[in-house]
Structures are given as structure tokens and as C-alpha cells.
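Of the protein chains in this complex, all but one are displayed in their positions.
Lettered A, B and C in written order, each chain numbered from 1.
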């Protein structure tokens, strides 16, 4: 009887009563914001002026903090992009709540250019005990929100492409936990040991990018073994 | 007989005589502009320099106006994006007029980074009686234009996906009216009470984001009740 | 016999021997560049600082040149976007030459934020006899390149969706000619009468946006008359 009433309903009624939203615009807007953030990070790097021309190599060396901050933020946003694509390939639709969760996630990502500048401007001086934890907190909140997005997808069977996609999504969220913990520790540590925290930020963001690769490799091997069981 | 003549006409003839335009590019360009505006808002936030390093927490506190303006504008653009997706999921095509209405709507959204800076730079000093109403006016015009876009879609049956989508679109436009009224009041009030107006701006923009969620929840409950009528 | 050999060829062979390229990326990249240019124009507007707080309305009035330049450039880029969508809806594929023509077209559009700043900074003073013609030249070259793109599409039947799309494309290119002429005259005039030229730039860019609308209306009326011939 339920199926019957559904065929009677029009397409737009299905969209609205189930409060669904297209997957396409969620991806387009996310890709847009991520692409812009990752690209405008470069605007925060200071080009040494003519007064520093004589010792340009040295002047560039002095900017190592900016380059380090740029690198961490770039790798982080890249990792968010890949994780995003990894999750949304398993869904066929979005809904009202998902759009808002993604918006909140992008809020913390959008703050990154500011937080990066703040951290690199005060790294090595007194303000680092405030700036470095704030930067870490932003990375952490963006990461936690991403996991919330992924878990939300896994818990809403109406949105995913088939009946086992939810398991995959939970696995993706689960697999991110160790790097999330590392990021949380680094952020807490940043209050007392800012330089160590920055190193750990880099480690954690690289972890976000590398970990899914290792998972994929392990799976491919498992598959290869299943196809040809005996050596 | 009318259907017959239509099959004789070529596809490009249908496009041009009916002055239709693709839905895809309307969404792509809108998503692009919205994603860029929401992301470059951050460029207006001032990073405290080394001279403020000793009292960084205090210096950041001094910037609360910028953060408040950033937050309002971010939430507003996010709300526009969701409302946009909410409306265009119900259409299958655009037309020449729609493209121009959307362009005008994006014009007011594009002014936001400037208006935000203008407001936060003069909040608390003499100029706020000009800057705060101007900011509110920009929010208001962007919101009104969005409603005009949604109403236009609802009135052009050729563009929507089916015969009841127009009702949904009118409901979306209607539901936005109370927050629109709040925004209009806040803008008028800004001339005499700028600080109160800023608080109301935040309220109205959050309203734009939250309201469709409540509507969706109410509908889902109504649907649940219909499926299982007796407790 | 020719069809036969074609079915034997693989899909990628068709792509490469006919040197075709996807339509989607042409649109995505164009929409991206146009959306970014139209949005970063706002970064060139100067927010009056605290020193001008006492006379904020006056200070904003002083910036009228920047606002005028912003408006012209915004309307122009919006017009390019609509004309672009108007043309590419009639094609199904791109090719190697088309991509390069579009790239050159986007080059002149990308220069707009710089040219706008240059013009508005020197409008009313000595340098306007150089800055205003340069700005007009940029508008003109971007417009001419757009017409070349549209004509190229009309002349390559392999790329368009059906056998009469090429006529439509020629009509679109043709219809743009009067505003192109106006822009050319304004640019030439800018050397001797910069202020008049700026007014004509605004007129021409608005013309680019409005003209297709009038064409569409005329067509719709013609169609209505054909469907119901007697009143």
C-alpha cells in the first residue's frame, strides 16, 4: 500500500515531503569552497620586497613559518576534499540537515586562511600560546564536523546508494579516529609546547591524506588473495 | 496538433523560440559566486600584527565586531545557498528572464564583503548610522530578490519539474516572509539603534537557515502520522 | 561505407582523431572564471577608514567613480555569462580550437578587475586619457572574442546539437553587433571625452544584457501569433 501511494505522488512531492535536496549542488558548493580556500592560502604568503633583494635567499628562509603554515593548511584542505569525495560517492541524495552540517563543516574550513596567518605571524613569539591552539582547534572542529557529516550519511539509508554503503561510511569515519585523536592531543599540547604542536599538526594532516590510501591498498591485496587463493 | 508541430521542430528551435536556458549553468554560476563570496569574507578579517603580540587575546577581543560581521554574512550566504538549492531542485530549465533575476540577486550578494567591512569598521562610532543600515539594506535586497526568483519559478510552469512544484515554490517563498519582515524592521531600526539592528540581522539570517528545517520536520511528522494513523 | 568504419573505431579514437573535447569542462571552467571575476571586483572597492568616520556619507560619495566602474564591470561579466550560456546550450561538444578561443576570451575578462581599478583611480585627472581607453579596449576585445567564439560554434556543425543550431548562433552573434559598435565608438571617443565614454560603456554593457531579452520577447510574441492566428 505504501508503494502504491508513492507512485501516485508527484516527483516534487517526494522531494519536499521527504525534505530531500540534490547531491549535485552539495558537491559543487563544497568543491567550490574547498578549491577557493586551498588557492587563496597563497595570498597570505609575503613576497620579500626590493629592500630584501640583496639577501633574498635569507629573506625567504625567514618566512619558513609562513611556508610551514601554508603546507599544513594545503594538505589539510586537500585531505578534506578527498574524504568528502570518498563519502559522497556513496550517496545518491542530500537532505535539509545534511546541507546544514556541510555548511557548518565548511565554516571551519573557511576560517583556515585567517587562522593560518594568525599562527604563522605569532609563531616563535609570546602570542603563539594563543595562536597555535586556536589554529589547532579550527583544524579539529573542521575534522570533527567532517566525521559528523560522514556518520550522518551512514545513518540515513534513504540517502545512500545501496544497503551496504552505510557500513562503508561508518568504516571511513572510524578509520579517521586515530588521526583525529592525534589532532586533539596536538591542540591541547599547543598551549605549552607550540612548536611540537605544529609538527604534530603536519603529521595529522598528512595522516588524513595517507590513511585512506593504506586502507585501499590493504583491501586490494585482500581482494587479490580471494581471487587467486592458492599461490 | 500542437504536439505534432513540436515534434517537427528541432531541439535548438525549441530552446530558442521558447527562450529557454540550461539549468546547469545557472546552478554552477550561482554556486560559484556564493562559494567565492562566503570564502573571501575571511580576507576582511584583520590578523593582529607583531606589535599586538604581547596582548594577543585582547587584540583578538578588540576585533569582535569583525567576527560578528563575518558570522552574519557567512550564515546569510549559507542560507541563500540552501534556499537556492531548495528552489532549483524543483525546476528542469531556466529562461532568459530567470538568468537576469538571478544575476541581480547575486549582485547584492557580491556586495556583501564590502558592506561587511564597511559596517564593522564603523560599528560603535559615528558612521554606524550610515554603515549599519546600508549593510541591512544589502541583506534585504538580496533576500527580496531571492524571493522574486523563487516566485518567478513558481509562476512559470514550463520551467518546473511537474504540476505541483509551483505550489511548493510558493510555499517556500511564503515561509520566508516572516524573516524578511524581521530583516526589514532591523534595517529601518538601524538608523536609530545600530547595535540592536546588528543583533536582529544575526537573528534573521539564522532564521533563514533554521526555518526550512522546522518546516521539513513538521512535514516528516505529518507523513509519519499518515503512514501509521493509530498509536 | 563511412559509417561502417566509424562503428569499428573505439570511442577514444573518435575523441582524438576528431580532436573533440568535452563540453562540460569548457562550461565549468568558464563559469568558474566568470564567477570569480564578478566576485573579486568587490575587493577593488575601498572601505572608508575611521579617519573618514565623521563624514561617512560624503566619503562614500567621493568613491562614486569606484562604484560606477564596479557596476559597469559587474554588468559586463554578467552579460558575458548569459551570452556564454546562450551559445553553449546549442552545442554538444567542444574541440581543441574552441578551448583556446575561450581561453583567450577569458584572458580579457580576467584583466577586468585590474582595468577597472586603473580607470577609476585616474578618472577625472590627467591619466584618464590613457586609463579610460584601455578599459574600453579590454571590454571591446573581450566582446569581440566572445563573438568569435559564437561564430566558431556556428561554423562547426560537428559541435552543435542539430542542423539549425548554427543559424541561431549566427543570429546571436549578429544581434550583438550594434552594442559592439557602440563599445568601439566609446573606446575611440575615450581618448578625447573620457567621461562621455564611461557613460557609453555603461550603456553598451546594459545593452549586452537587455538585447537578448528583447529578441526573446519578440520571438515569443511571434510564436503566440502563430499558435492562435486569429484574435
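The rule we apply is simple: a contact is a pair of C-beta atoms (placed from the backbone, for glycine too) under 8 Å apart; a residue touches a chain by one contact, two chains touch by 3 or more.
Being a predicted model, the structure only gives us computed values, none of them experimental.
Screening A:81, A:135 or A:152 for touch with the missing chain picks out A:81. Listed by residue number, the positions of chain A touching the unshown chain are 27-28, 31-32, 34-36, 38-43, 45, 47-50, 52-54, 56-57, 60, 74, 78, 81-82, 84-86, 88-90, 160-165, 168, 209, 212-213, 216, 219-220, 223, 227. On the side of chain C, touch with the chain left out of the figure occurs at residues 2, 10-13, 15-22, 24-26, 28-29, 32-33, 36-37, 40, 43, 95-97, 99-100, 103, 106-107, 110-111, 113-114, 117-118, 121-122, 125-127, 130-131.
Heads up, the rule we're going with is that only the chains that are shown with their structure count from here on.
If you lay the C-alpha trace of chain A over that of chain B, the rotation comes to 90 degrees, to the nearest 5.
For the self-contact between chain B and chain C, the two sides draw on mostly distinct residue numbers; the shared fraction is below half. Nearest to the overall CA centre, using the mean of each chain's CA atoms, is chain B. In terms of their C-alpha centroids, the spacing between chain B and chain C amounts to 25 Å.
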